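The other protein chains are all here in position, but one chain of the complex has been omitted.
We call the chains A and B, going by the order they appear; numbering starts again at 1 in every chain.
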Amino acid sequence: MRGVTEGKMKIRTKDDLEKIKEKGLESLYPKTTKVSVGMATCGLSTGAGKVYEVLQNGVEKAKLPILLGQTGCIGFCQKEPVVDILEPGKPRVFYQGVTPGRSMELVQKWLDNKVVEDLLLCKMEREDWIVEGTTKDYTVRHLPGGIDGTPHYHQVPFYSKQLKIALRNCGFINPDLMDEYIARGGYFGLYQALLGMKPEEIIEMVKRSGLRGRGGAGFYTGSKWESCRRSKDDRKFVLCNADEGDPGAYMDRSVLEGDPHSVIEGMIIGAYAIGAHEGFIYVRNEYPLAIQKLRIAIHQAEEAGLLGENILGSGFSFHVDLFRGGGAFVCGESTALMASIEGKVGEPRAKHIHTTESGLWDKPSNLNNVETWNNVPVIITRGADWYSKIGTEGSKGTKVFSVVGKVNNTGLVEVPMGITLREIVYDIGGGIPDGKKFKAVQTGGPSGGCIPESLIDLPVDFDRLTEAGSMMGSGGMIVMDESTCMVDVAKYFMSFLKDESCGKCTSCREGTKRMHEILNEISEGRGKLEHLDLLEELGWVTAEASLCQLGGTAPNPVLSTIRYFRKEYEEHIVNKRCPAKVCQALLHHRILSNVCTSCGRCAKVCPAEAITGKQRTKKEKGKPFKIDPKKCIHCGMCFEACKFKAIEVE
Amino acid sequence: MENSEVDTIIKQYKGKESAILAILQDIQSKKKYLPKEILEQVSQKMQIPVTHIFRLATFYNALSIKPRGRHKIDVCLGTACHVRGGNKIIDKLKRDLGIPVGETTKDKRFTLESVRCVGCCSLGPVAVVDGDVYGRLTQDKIPALLKEFK
Partner (left out) sequence: MIPFVIDGQPVEGKEGGNVLEVALDAGIEIPHLCYHESVKSYGACRLCLVEVVRRGKSRMTTSCTYPVMEGIEVLTRTEKVLRARRMIIELILAMCPGDKLIQDMAKEMGVQEVRFKKEDKDCILCGLCGRVCDEVVGANAIQFAFRGDRREMIPPFQGEAMSCIACGACVIVCPVDVIRMKEEGDERTIVRWKRTLKMKQCKVCGNSFAPWFQLEKFKEKAKLPKDFFDVCYTCRT
């Protein structure tokens, strides 16, 4: 780990910051060619670790004039592992789907002033430095051979409509090097806030920016800070909710893995504005890499004097600690999170008295999501006016979404609020793969709902999504096509919620349990039409009578799917059919005797021994195989095994 | 686990009661689960009732009071993986290993668990075995996958 701030220098003045910025710029844009590998979880899970190893060995062995670096996730997770090459005077190139076997090819070709065309993702000739509002131009003088025809980063459909504020540094800096964070404007916002602004001014600025919480509830951040500031207590806490529990959402994880300092800087500014001197970052236990990166970043900030006593000579002191979650979705709820930090189980408590008045250990506490904190430094440096020009009337700024599921370009996208779902799914997401038809997009995780095709032109905005029966939530966006069963989706979410409910409230514990039970009945062909009314009643009481928002929003997936896909439910109940061919108990697997080649593969893999027939041999023609419907468990193994498409599923 | 090892872990957190979750997690990462005797020790050393520790140990997914197998299989049941057929993978594993989710095979070779979102959604359906991610799974790939682990 290189870096000036390794244990020696404390940052006391703006001059100190500028000096480190210079070092950081040298590190980001060295004179030697630099090859960076995306090493966030998405990259590592596709083999980026091996890619890096191969490059390291290759460069060392041949003593090549190459610097190797690591970065976080650049968002286009579908294309990982991503490797980029930067040489002064040339455009930066990004490669996709790089295998360990081909990594050295990229380097060797580059040294020959050529690109590997079939692995190219895009090229870049300038970088947006959003913290400072400037552009870093690469001053391109030479073009490597083969690069014509490669789109610019800004032309790639996945990236062209994005505006990266929260993801500003992800994929562009080495998260382990604080100098690089500072080089791109990091901690200058903190300097401006601590030494140039009063706490009330900061709160005013955040209020005017219109920033709303990015964790799901969407409270106006400025107002929350104000109410916490107003609480009279000499001990206050600022908390970061990094317990990203929505399945399918990993925005916060990418920020923590790729740009941990952005969250720390935001929290210090917030703490100063509120009057808190202690903070906690509550990170989900299932994010070991994020925990590691945060630990490194906190240590670096402490060594540099950006955390601790008398930060930047301002007289303000602030310490932050990491807290590892224990694996409980309910701990993402603010009072449950605080109970967890106190050493208790994550059971929420009543909020007649707001946590901004009495929260962690009964002290005034301000809890915000990772993305919310991360936006703060940019609001400080660019101003509330600039920020409030982005987005819609009720939803300012940008939002990071994880676009996953049945979509071509899966990954993390950051877009201005107000963009339509259609643009996200089709323009950015590249539409539905395999020529299938779009069916719905699920937003807001288990607290949200499914938005059907008829509403696909809905602008993404806190209030508009809530009106449609869903919610913004933390940003998970699961795209579904005709092969997704909405009854199954509702059942899936109910199964999750009944498992994750803390179990305290009768209405939530029993409500989610019974909703799941009924959905199971429907998916197994034992549904009755009265069940739909019963689901609505159960949904009502679960939401109205429960203490926290886990119960409060639990019915959303069920109620929204009934609202928009009632016919599909009725098909399951009345005709005992699953149109999407998902609900196993309602499927019929049949072998088409005129297509079957009697190879016998299906019978071999069938776990229920339900397939019989005469296998063909070199000498004899076989007889078509048959599935015994009484024994068949509808697992689909035969369907997967058959190479002749002889198995029909209905 | 030695008495002294437990002491060391507790000392690391200065014996703070609110650090109990971290303490249990550290013990778990060494022992792979939380044996009854150790929990009783922790209760005594930190003066926290056993009932409270047992409550924590059974509330949080990260903690297990049951011994684990040599290899841990975490099948991702996140929404994206589910929509791509994640439950078929879990069913196949349940059949092939002969155990329900949350249990360990008799020969102590595998423990089967489910996890909600590993964050590799573009690779779904995904299973994590001993910390390594296996993506783009189909039912027929499972037997070969299991063979890799003794």
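Heads up, the rule we're going with is that a contact is a pair of C-beta atoms (placed from the backbone, for glycine too) under 8 Å apart; a residue touches a chain by one contact, two chains touch by 3 or more.
Quick caveat: nothing in here was measured; it's all calculated off a predicted structure.
Note on the undisplayed chain: of the listed residues B:Y13, B:Y33 or B:F54, the one touching it is B:F54. Touch with the chain that is not drawn comes from one residue among A:E117, A:D385 or A:E544, which is A:E544. Annotation for chain B: contacts to the undisplayed chain at residues 36, 39, 49-55, 58-59, 65. Where chain A meets the chain that is not shown, the touching residues are 328, 345, 350, 352-353, 498-507, 509-514, 517, 534, 537-538, 540-541, 544-547.
Just so it is clear, only the chains that are shown with their structure count from here on.
Interface residues of chain B, counted against chain A in their complex, comprise 16-22, 24-25, 55-56, 59-63, 77-80, 82-84, 88, 91-92, 95, 115-124, 126, 133, 135, 138-140.
Those residues of chain A whose C-beta lies close enough to touch chain B in the complex are 41-42, 44-46, 77-78, 80, 245-250, 253, 285-287, 323-329, 340-346, 402, 404-406, 410-411, 442, 445, 476, 478, 480, 484, 489, 492-493, 496, 502, 605, 607, 635-637, 640-641.
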